[in-house]
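In this view, the complex is presented without one of its protein chains, the others remaining in place.
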């Protein structure tokens, strides 16, 4: 959005009025909402540090009276955390890199190159957002089978390379760059590749970071595709492995289940802390520049 | 929005007038080749892993297939079957009800919080709040639903204990028909509102400071001003938030699957759950595909209606 000065003039003179119980009530209200939002997470962490016998105490003890890491030992005893984490890391990292490449290239083409069928092609890309995974998983499975990729991590990775949202974001991002840069280079006789290579691509790093963080966040937590596509225990990702902590007929200890949840949450939280800004900007920019 | 974009995507427009015919065409060919190369990974991927599978689904919906035996042609039998199956019909109703309430709640909460956060407060506090509201988004829906199932338990859960403080009798959150759908909506909104929230924060940041402050100064009582000034300016963001929100809500799966397994009765069974159950539990892949095709059509229709409506209500400056 650019300038809207006449409107702003009007509103500026309109207000200045009540500034009464403003800030404090507002901050208190936000604090309550923040507490409600984080409450379940706090409860999860604290319950994972309690012994199973204390897990259902009411009132819940937020600070465990007898803190115990037994549940975490339980997780490591019951599942091969390291193998699962390796698989999750490989899958997530390669998907993130792959999406940065596909989305970066396609986003640039949609934003800055001129070609036939651009609009319908872009529409096609966006329309894939509307296709529920569950609708296509069986045919996808058959396609992977014909490629010999069923029950491999690659079978999880390759189909995730094209990304509608990532392409959309990168298109927005390239559209947001000043177009005179490219025009200047063109007047200097640079071809389309040179313009991309030396003018726009170097500026795209932050945008690509957004795509990468979003991909990580989504695929680290992904449950449905691995559930259907990976059948060997050695190929499971963390979210799948955690299921077995619930035990046969639900005999698993709640503390251990929650310790597993906390463990799997850690990398996502780390990425959240490091990548909060790109992630936020990514989501933000999706709604803003057009 | 539109003017800058159109000229931006035509780099050749700047040099085209008056130049010799061969050069632009060489450049054009170069551009097209580059575009083809750049689009290839995405388009090939989409064709192989989305378009072909969709066609596959449509074909599959015309067959009876249980994986074990070879498929047999069914014509429209699967569609007739699902149109008379009360579980399928109820699941469509549930999904639409879910969509309306979940998206409305998500947008309202997100908007209210974004507007409130926009008021005057220390920067660090604002970023703490922003992180808090955003946090649930990084968690896995399946894990968080496991946690919520404990919290919402009627007899032993923390939530009924909390509301007991206010003298409210225990609520059968997950075990009564209306309660269960409401609970699934609550859990879903809890995790998802952060997305719309960030969209709105971004949208508000892009509204010129003066308007912004003027509206914020009025605080809560300036609701009318928000409605008449901020909202129209936010309407493009609102469109994106509602389109993405609706597309996601129509595909809800993890929360009801873990929290209630669709029950009690069919009260929380969503369309995607039905697809999963038909295909992977009951091995009726033809019927599952038929339901999937119907869902796909529904999502397209809802999105199309939204864009149609947006022409009237969304104000680009």
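Residue numbering begins at 1 within each chain, and the chains themselves are lettered A and B in the order written.
By definition in this document, a contact is a pair of C-beta atoms (placed from the backbone, for glycine too) under 8 Å apart; a residue touches a chain by one contact, two chains touch by 3 or more.
Keep this in mind: contacts and distances are computed from a predicted model.
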Omitted chain (choose from "ABC transporter substrate-binding protein", "Cytochrome P450", "Transglutaminase-like superfamily protein" or "Hydrogenase 2 4Fe-4S ferredoxin-type component") - UniProt protein name: "ABC transporter substrate-binding protein"
For the chain left off this view, which of A:31, A:45, A:97 or A:177 is in contact with it? A:97
Missing-chain contact, candidates B:78, B:106, B:153 or B:206, resolves to B:153
Option from B:99, B:137 or B:258 whose C-beta touches the chain left out: B:258
Residues belonging to subunit B that touch the chain removed from view: 66-69, 87, 146, 149-150, 153-156, 161, 164, 172, 174-177, 258-267, 277, 280-283
What is the set of subunit A residues that contact the non-displayed chain in the whole complex? 51-58, 78-80, 86-87, 90, 93-94, 97, 141-142, 145, 150-154, 157, 202, 205, 227-228, 231-236, 240-241, 243-244, 246-254, 257
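The criterion applied here is as follows: only the chains that are shown with their structure count from here on.
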So, what's the distance in Å between the C-alpha centres of subunit B and subunit A? 14
Footprint of subunit B on subunit A - complex, ascending: 1-5, 7-9, 11-12, 14-23, 25-27, 29-31, 33-34, 37-38, 40-41, 43-44, 56, 58-60, 101-103, 105-106, 108-109, 111-116, 118, 121, 124-125, 127-140, 142-143, 158-159, 161-163, 167, 175, 179, 182-183, 186-187, 191-193, 195-196, 217, 220-221, 223-224, 228, 239, 242, 246, 254, 257-258, 261, 264-265, 268-269, 271-272, 276, 280-281, 283-288, 290
Taking the touch rule as given, give the residues of subunit B at its contact with subunit A in the complex, in rising order. 1, 4-5, 7-12, 14-15, 27-28, 30-32, 34-39, 41-43, 45-46, 48-57, 60, 113, 116-117, 119-121, 125, 128-144, 146-148, 150-151, 156, 158, 161, 190, 195, 198-203, 205-208, 210-211, 213-215, 217-222, 225, 229, 233, 236-237, 240-241, 244, 247, 250-251, 253-254, 272, 275-276, 279-280, 285, 288-289, 292-293, 295-296, 299-300, 303, 316-317
